[in-house]
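Structure provided below as structure tokens; questions to follow.
A single protein chain has been omitted from the complex, and every remaining protein chain is retained in its original position.
And now, chain A:
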Amino acid sequence: MDDFFFSLLLAGISVGAVYALIALGLNLTFWTTKTLNFGQGSLMMLCAMLTVIIFSQGLAITLAVVGSLVVVAALGMFIERWTVRPALKSSGGSMGWVVSTLGFGIFLQGMAAKYFGSQAVAFPDVVFTAQDFVTVFGQYISLQYLVVLAVAVALILAFELFIRRTVWGQAVHAVSLDPELALVQGIPVRRLILGSFMLSSVLAGVAGVLIAQIGGTVDPAFGFDLVLLGFVAAVLGGMGSSLGALAGGLLVGVISKLVGGYVSTAAEHGIAFALLMLALAVRPQGLFGRPEVSKA
């Protein structure tokens, strides 16, 4: 296989797995509230940024990452309580959350620019450097990409196990199907919603750290494209479908890297939206989305 093609493919799969992670996070709040947290982009940025800052104070990188994730999880709670819940409560149009979550994201981005500067800062090499390779069958494989892929896939699996095999995962599913019935059955829906925003934010935070590791830098505007790419992945795969999130993520990752490599890096992210429009025209419910199941 052509070396260049192969490296693009691996890069595409790696970032695609991260997009899938973002898409899973979006799915999670969609399940519990039928809303998406568009502030996730800024949470990705903030998590990566905080990791750099804490790390630069001389703490271990794992501590830096965990500490940043805790901050991001708390912000996820804040977003649910103060941007999504009021928007859902207010009468007249239920789309207020789009503006309020996006707005909070832009606010975070502004704060980051003010306090950390708008320059890109270097993200530390966590396990391997960008120059570390292994060769398999004569192909160079970037270890950094491999690690990112491994972490993303492990998290996707853990998330799926949690949703499918645990009572709380089942409860999330139940809330997505009939919130009122869930309430009268004693499922603490409020807490579940809060938890879904926290977990979704943590997934975004991890995605931010992983992408920053690959890209090598992070700046305040860093997450904006990413949350949109995750959104494209989620819609492509079928909003709410886990398998769809994975397929959509990989599709977006691979196609955008191939376009970036063979056509132009300027078109790399744009192509995802072309893909989105095409998919919506051909198959609006997404690859794995099912049309609404009608009530018998």
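By our rule, a residue touches a chain if its C-beta (ideal position, glycine included) is under 8 Å from a C-beta of that chain, and two chains touch if they have at least 3 such contacts; residues count from 1.
By our rule, contacts and distances are computed from a predicted model.
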| item | value |
| --- | --- |
| Protein name (UniProt record) of the chain left out of view, among "1,2-phenylacetyl-CoA epoxidase subunit B", "Cytochrome P450", "ABC transporter ATP-binding protein" or "CbtB-domain containing protein" | "ABC transporter ATP-binding protein" |
| Omitted-chain contact residue, chosen from A:I61, A:A130 or A:A174 | A:A174 |
| Contact partner of the left-out chain, one of A:M95, A:V136, A:V184 or A:A281 | A:V184 |
| Sites on chain A contacted by the missing partner chain, in the whole complex | 167, 170-171, 173-174, 177-178, 180-181, 183-190, 293, 295-296 |
